[in-house]
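As you look at this complex, bear in mind that one protein chain is not there, while each of the others sits in place.
Right, chain A next:
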Amino acid sequence: MELLVEGLTVARGGVPVLENLGFRLSSGQVLVLRGPNGSGKTTLLRTLAGLQPPLAGEISLPPEAIAYGAHADGLKGQLSVAENLAFWASVYGTRDIERALVDMNLVALRDRPAANLSAGQKRRLGLARLLVTGRPIWLLDEPTVSLDAASVALFADAVRAHVAAGGAALIATHIDLGLDAAIFDVTPFKADPDATAGDGAFDEAFL
């Protein structure tokens, strides 16, 4: 199980942001993405998650391997914590949400509507969603936003357990998670924004 990226060029709004980028992520590894704001970390993660096509390059990964954790947690305020989690569990064809609730310290909140959670609690629920996907490769976009120190430690433990079980994680973050992780700085791959983003593609005109 391995994520291999070669010669990848990604664009946001039709403008290339990162070009000719490559790395390898094998099971048991954590790779931390670094780079200043606007350097294209989110765009890279969205491309790897399959939400947008790359401009150039190859992404090779096993099918059905990716769990994507975005800035937004995708929670429904009217549903309870357990209902939110159970929904995603059944979408991914898993059933057990208890472990995820325990791991993210949400047991006491399980019947609380998600709308009444604090920002940090919502984030914890968003991260608990990753645990119920059962997917080996986690792509995480600033997972620790609005988490307190104890919750960051909780999250780091969850990543450690995931990796120890043969998973892998690619995490865009600005803080030190205390993980045994390789650092991948995207700054050297910054694309020239004036270069044209491939011509002829019909949808470019609308972006």
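Just so we're on the same page, a contact is a pair of C-beta atoms (placed from the backbone, for glycine too) under 8 Å apart; a residue touches a chain by one contact, two chains touch by 3 or more; residues count from 1.
Going forward, contacts and distances are computed from a predicted model.
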Chain not displayed: protein name in its UniProt record ("Amino acid ABC transporter membrane protein 2 (PAAT family)", "Acetolactate synthase", "Heme exporter protein B" or "RNA polymerase sigma factor"): "Heme exporter protein B"
Among A:Ala70, A:Leu154 or A:Leu179, residue touching the chain not depicted: A:Ala70
Sole contact to the chain not displayed, among A:Gly7, A:Gly22, A:Gly50 or A:Gly166: A:Gly50
Sole residue of A:Met1, A:Ile59, A:Leu79 or A:Leu179 that reaches the chain not shown, by the stated touch rule: A:Leu79
Those residues of chain A which, in the complete complex, touch the missing chain: 46, 49-53, 64, 66-68, 70-76, 78-79, 83, 87-88, 90-93, 129, 203, 207
